[in-house]
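Here the complex is missing one protein chain, while the rest keep their positions.
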Amino acid sequence: MNDIETKLRETVKRLLADHTVRYVIGWEATRFEDKTRPAFISDSADTDRLVWNKYCVSSLAKYALDEQHSEGKIGICVRGCDSRAVCRLIEDKQLLRENLYLIGLPCDDKEMNICDTCTHRNPVIYDELVGEPVLERQADRFAMVGLMEAMSADERYSFWESNYSKCIRCYACRNICPACNCRACYADQERVGWQGKQMNTAQNQIYGLTRTYHVGDRCIECGECERVCPMMIPVMLQTRKMLKDINEMFGDYECGLPDGRAPVLGEYTLGDADDFM
Amino acid sequence: MSVNIKEGWEPKILAFCCNWCTYTGADLAGLNRMKYPENVRVARVPCSSRVNPQFVIRAFQKGCDGVLVCGCHPGDCHYVTGNYFTRRRFMLMKKLLEYNGIDPNRFQARWISGSEAAKFRDTVTRVSEQIKELGPNVKFREGRWS
Amino acid sequence: MKLLKKDLKEALRLISDDFELLLPGEGSGVSRFALWDGGDIDLSYGNTQLPPKDILFPHTEKMYSFKCATDVEVTEEAEAKSRIVFGIRPCDMRAIECMDKVFLEKGFTDSFYSRKREHTLFIAMGCTNPCRTCFCDSMGLTPGDAPAADILLVESDDSFEVKAQTQRGKEIAECFGRLLTDGKVQVSKVSCALKTKMSDDLPEKLSGMFEHPIWDEVGRACIGCATCTYVCPTCYCFDISLDNHGSEGVSFRCWDSCMFSDYTRMAGGHNPRPTKKERVRNRYMHKLSYFNERYGSALCVGCGRCVEKCPANLDITEFIDKVAEVRL
Partner (left out) sequence: MIDHSCSCEDNPLIPKICVVSDVIEETPDTKTFRIQTVDGKKPFLPKPGQLAMISIFGVGEAMFSITAQGEDYIDSAIKKVGVLTEALHSISPGQKIGVRGPYGNGFPIEGLEGFDLLFVGGGIGLAPLRSLIRHSLENRKNYGHIDILYGARSPEDLVFKDDLFENWTKQPDTIVHVTVDKADAVWDGNVGFVPAYLEELAFQPRNRKVIVCGPPIMIKYCSESLVRMGFDKKDVITTLEMRMKCGIGKCGRCNIGSKYICLDGPVFTLSELDDLPDEK
């Protein structure tokens, strides 16, 4: 029981007691030591369910969408990536900042490989910080993409084809992604015909690439899509390729920061890179 | 994946032409009896930014060997900012397709204004030759039911 | 009859002459049942991450193709190769029994399933070290035997005891009869690591708990994806759709999931199960109560795949224990 966990519980107890928030979204333990589950604490006696350890990896921001139209604040425990997810949802006009009370948690102990390339271990926005800010580490976010680019075209195609042929279309990557917050996803509009329901490599490819393109310029690089994929498809390798190109062509760019910058594909400058002449 | 090209094979190229500039440019080429390869199928779109990246992937899946997106020069867009978004969107799309194994020449974009009939003909001819050289596209193909 | 482990590969080679042999394998990071390429056999898996469900009930299956240009023709997809599934675990074998009840009973026989089922034989393997998420002995199964299998292999450290349990199983055992020696294998009692308080009266109790407040909390962490239903060996829901190419096309069926938000959405937008709460309730009730009411046995075989793979780590065993403690 580290001290941040106790401090977190006390903070939540106080917030619930003085009705600052209606309920707080955090993590709770499960039967397995290396798994935690998102918890929704509304009773101050329940705060002992909250935990904070290196297994608190699932992203919480999107759960606030379930009750986005009810009044009263919702408390969310936010690590660096969760806070960027909240910025993402605010930027996409899905959540209002004043409906949220963000409990910041500097996060430095996770052992997921996405966390090695994390550039914002401290929450980018919060109402209250629990624990001391940690040292930010520089990381080459696009190292893996570079390795991929070094391969030949046919090698890259067969790499992606074998990955997409595994996809069982459970849509976990879409449902967990904070950038994927459309009210009616194109993949569910079977009648319109964008996306067939059958699972074969071609349909999986169009799903994979379309989702990459839909979130590419708004992806906050939290790596949840890769964590939740039951078939272990390296989804981040696609979106990070787009972010790498964006950084090269349109200047340094990171999504989900409170600077309120519009998504790259939603704006333009007259002097953009252009080789279509 | 070396592909042996049967002689007499004609590539299928889909060209999205923006209604206000490129389409009229192509019309002008026709008026001036300019000769350009007939394996290009022109799809008229209100603006080059109407072209959705899914159209491009679906085109390859449905059997195209090359896709060309043409629009007005930046600044001439009938909808003022349409082609600025096109520019960003397809600069990224080109790289993403290349990253996924599609040869860069198979997906190209060009600014062709209403008066540049010659440029339309040259572009289409060059793209057609490049793709003929590359041979039929076997990637992203929509397989038939086994 | 006993078969030494070192003769296993030879035995499999013998029976794979006139059968397609499927056994657990690692396909780019995910264990599943795949065609045997003659290589060496890895039987260390507890149960494979993807269940053998897709052998009899594939994710996407062509039902019929049609041409409707001038005249209308319909041709049904009627292929069925004879196959042997080797190394299937008791939990997955019980799941096949549940699927048989659904597809082959209650007034209609699903020809696609029944055709494959008749041409498929199962060689089950008793478990010696279950995975950490296995809880089949709490669900009324014994990790050591699989009554519905054609042959049951009981594993010991250097050999298997081969028990042919059906006539077809005997015929298969004869194929590699010369490798068999007499003798029995001492069966050690195996118990699952994960326990849950499943009881015979739980289905009854659950059916009276439809409006119980427990449901408000259970599904809140669910993200509404289909991972649990697609890795579950007993989930059989499917959708029927069309793949058109001009005047020709194919009608196919593919897996579908009651956890998707528009699974029961009707024309005009009415949806009897509009939020996660109803959908998670429907899935748990189906696994633990509805199926029991309709077919007489639970639909959860305790394989633990949903517990392992759920992105939000929902756990059906924790739910069962909560229900066990509820005082009605």
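Here are a few things to note about the model shown:
Per-chain residue numbering starts at 1, and chain names A, B and C are given in the order in which the chains are listed.
In this text, a contact is a pair of C-beta atoms (placed from the backbone, for glycine too) under 8 Å apart; a residue touches a chain by one contact, two chains touch by 3 or more.
All values derive from a computational prediction rather than experimental measurement.
The hidden chain, counted over the whole complex, makes contact with C. In the complete complex, the residue from C:G39, C:G107 or C:P213 that touches the missing chain is C:G107.
The residue from C:E26, C:E217 or C:E293 that touches the chain not shown here is C:E293. The missing chain lies against chain C, touching residues 63-64, 66, 68, 71-78, 102-103, 106-112, 207, 210-211, 236-240, 242, 244, 247, 249, 251, 253, 256, 258, 263-267, 270, 272-273, 278, 282, 285-286, 289-291, 293-294.
Assume only the chains that are shown with their structure count from here on.
Among the other chains, the CA centroid farthest from that of chain B is the one of C.
Centrality annotation: A (chain centre taken as mean Cα position, compared with the mean over all protein Cα atoms). Computed from the mean C-alpha positions, the centre of chain B lies at a distance of 47 Å from the centre of chain C.
Annotation for chain C: residues 243, 252 touch two or more other chains.
Within the complex formed with chain B, the chain A residues making contact are 145, 148-149, 153-158, 160-161, 194, 200-202, 205-206, 209-210, 212-213, 216-217, 238, 241-242, 245-246, 249-250, 264-265, 268, 270, 272-277.
On chain B, the positions that touch chain A within their shared complex are 1, 53-54, 57-58, 61, 74, 81, 84-85, 87-93, 95-96, 98-103, 109-111, 139-143.
Contact residues of chain B toward chain C in the complex are 145-146.
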